[in-house]
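A single protein chain has been omitted; all remaining protein chains appear in their positions.
As written, the chains take the letters A, B, C and D, and residue 1 is the first residue of each chain.
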């Protein structure tokens, strides 16, 4: 298939596999095929990345998160893995996207004013802010994922219940709620790297959340703490949670019996 | 079976398949059977169409949407595919249908009056409007689907909850809500082609929505934006979402390992 | 097993099957076994009937609805089919039953009075009404299903939610709601034949609804229209919908690959 | 494993099986193993009982309800059946238990007073009442199940919804609601034998309900009628319903293809 690049952002696939009897009985060949597919995917030199992890518990044995600019190439990666003896289980399809609730220059200027910063000092601060935000926006659309020891993935949506309908709220109310949510996230800066991708029209949920951290306790704590944010407490619906141990592809594959 | 034509509209099947070990081990024969079934279906020269697509993620490998005037022929198509080594997964059964909420001549005349257009100018406009609507209605019942790069399909229903019961609303309230919904859809004209088909009594949901677009971002954006329309925010229930890459049958089949 | 006849009404089984690789590879033998089971079941000459249909979509390939006076004989039929290479999928178990909300002679007399019909004219009308209702009741308990081109089956229950609890309504309220529901049904007389059977204690839902019609549009329309009746809009919960194409057993079996 | 007897009551397993291709191809051996396991279980002479039934519909082919004083022996029975070619499907784990809402001597004395019975007449009545209740309690904990033609099993729980929270009601309110429920049950005395067993902490529901009757109409009617009791209408949540035909083990096994 010809390349198929979204006009903005990258495609993301979270893929989960069972390493069943077929894969085990042909373990060396399967390992070689998976490593080859991953290496070939990352060799594109267009930012395409693949994270390989073992999954704790019986939801799956192996997980692979791939992201990159070409949806046709992502489908081809998926097809290469389908051609191995691995058994496909669950998956998630999304696109990287900007948040519509990100603070803008005006928000920042008002914040500075509240702190008594005006005039030239504010202008300088706004320039720095704009640069930070430009990098932040670029990193959300074209992320370069850090190598951490553990990964957590879960899909989510916002409620449309009588009495708790996110999509009936005004934009300002939603922005205010998301600001509180963001504050909790920033308290884990450096410990937990978060990537939120959009999936309306692409999969059964509205967003996918990928968390990367070296310590599982940080994963547990950030998800727990965020559950008390009003945006989550009142409006979030969560799908299944996947937790895995990241590593070099060969090491991860060996840990799930493929070597 | 003898032909079985609905008195109005066409039958529509959304069919999803796994390309498993059996199909892979007999990949050339399977490919030939699928292509033959699709070509024979489209050769009927009665408007029957087949869209073949790969599915992103593990919900399925291959999807085929077929539509046409004869339900017995649709069942025969389904049976031909069942006779291949493909494994059937999910599906959706529906009929094309008119919307009961479409604007009529009186609505248009009132709209023109609100814009100050009356008399002969209005009469001329109404004639043009009537012709546009006749074409619109014909295209809903007997659609000629454009060839785009991506497809999104999802079933939906309207809520019958205490406090949010679509079926307890008056016709006028429902028509007003659907008008807002339609406005969002028209903003994507040219980028997203939409076909809504009816499935009460035929499948578990009330409607099926098929979206065709060249850019996945447009799919994501239209579904996200519509979620804020009151008709969706308060009353819609959504089923699973399928997202796929369309193409010529042989190319799509090759991309899922059948060649 | 010895015969097991309910003290009133007949037993009904809706049985759904996959025609998988095993059945296909032994297609002639399977076809012969199914036809033999159906013919032997209908040969009982006690009113026992079997309707054979292909299923549109991937929920199943083949459906068989059997009904008759002896539950042990229905179990034996099910076991005969289980002994073929067909794979059992879903099913529904119910008994024919009278509706407790049917109009009685007093209801009819009041109705006549409202129309100004009294005295001897009313007496004559009541006699005719009583005869019609006796036949109606007999047909609900011991139905003779007409041969139509399509069949729709779905199970349903009534809500017991806070604010919408059917079982907390008075008998009069329920009777009034069901009367409105019946009126919608009668508008399709001649086009859609309906059979409602009871399944409390026998299967997961409270009733099963079987619709028979020559035109799929009538099936879609009656189910859609009834969704606006207050009895459905506020109180109904619907299970999965099955839609199939009816025919002579051999023709249907051929259409699903058994010949 | 060493015997493991609950300090009060017996263990109960409801076990459901598919008679698949493996069991059919080895039907005589499978039949022998099942009959041997059942006979050996009942030969314990400690009250242990096994009820064998065919299941109507495709939820299962065969059901076995076993109960007795030793949980380790019940596990051993389950393991013996697992060692046959039968395929395990669903199951339910519970313990027999007393109802906390049963009428006590004081309740009965008050009831007698309301009927004008006092003094010695009341004392005599209370003695008779106490003896009846002692037998009732013994039969609930150590039941001797009658041989009937049909069996219905379903698990249930009580709602903990906002506005309908059984576990937030006072004991007196719950006792009053259960008394109404009991009255409906007693109207079927002699026709329907009921056994309620407890499963909190043991399985996903709070109670299991086993109904035994010679006529399926009585099963359907009692479950339907009870749905209108306030205890059910407002507070009950029901799981799947299983309906089967009871008989001698060999006859039942023959009816599902094992002979």
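As a working rule, a contact is a pair of C-beta atoms (placed from the backbone, for glycine too) under 8 Å apart; a residue touches a chain by one contact, two chains touch by 3 or more.
Because the structure is a prediction, the values reported are computed rather than measured.
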Contact partner of the left-out chain, one of A:3, A:146 or A:163: A:163
Out of D:160, D:183 or D:259, which residue would touch the omitted chain in the full complex? D:160
Touch rule applied to chain A and the missing chain gives residues 19, 21, 24, 54, 56-59, 61, 149-150, 152, 154, 161-164, 211, 215-217, 219-220, 222-224, 227-228, 230, 232-234, 236, 238, 240-241, 243, 245, 247, 251-252, 255-257
Could you list which residues of chain D touch the chain missing from the display? 1, 4, 6-9, 11, 13, 15-16, 22, 71-72, 74-76, 78-79, 82-83, 88-93, 95, 97, 160, 162-163, 165, 167-168, 198-204, 206
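Note that only the chains that are shown with their structure count from here on.
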Which whole number of Å gives the spacing of the CA centres of chain A and chain C? 49
Residues of chain D that touch at least two other chains are none
Just say which it is for the chain contacts: an open line, a closed ring, a star, complete, or other. line
Contacting chain pairs - touch in the sense defined above: A-B, B-C, C-D
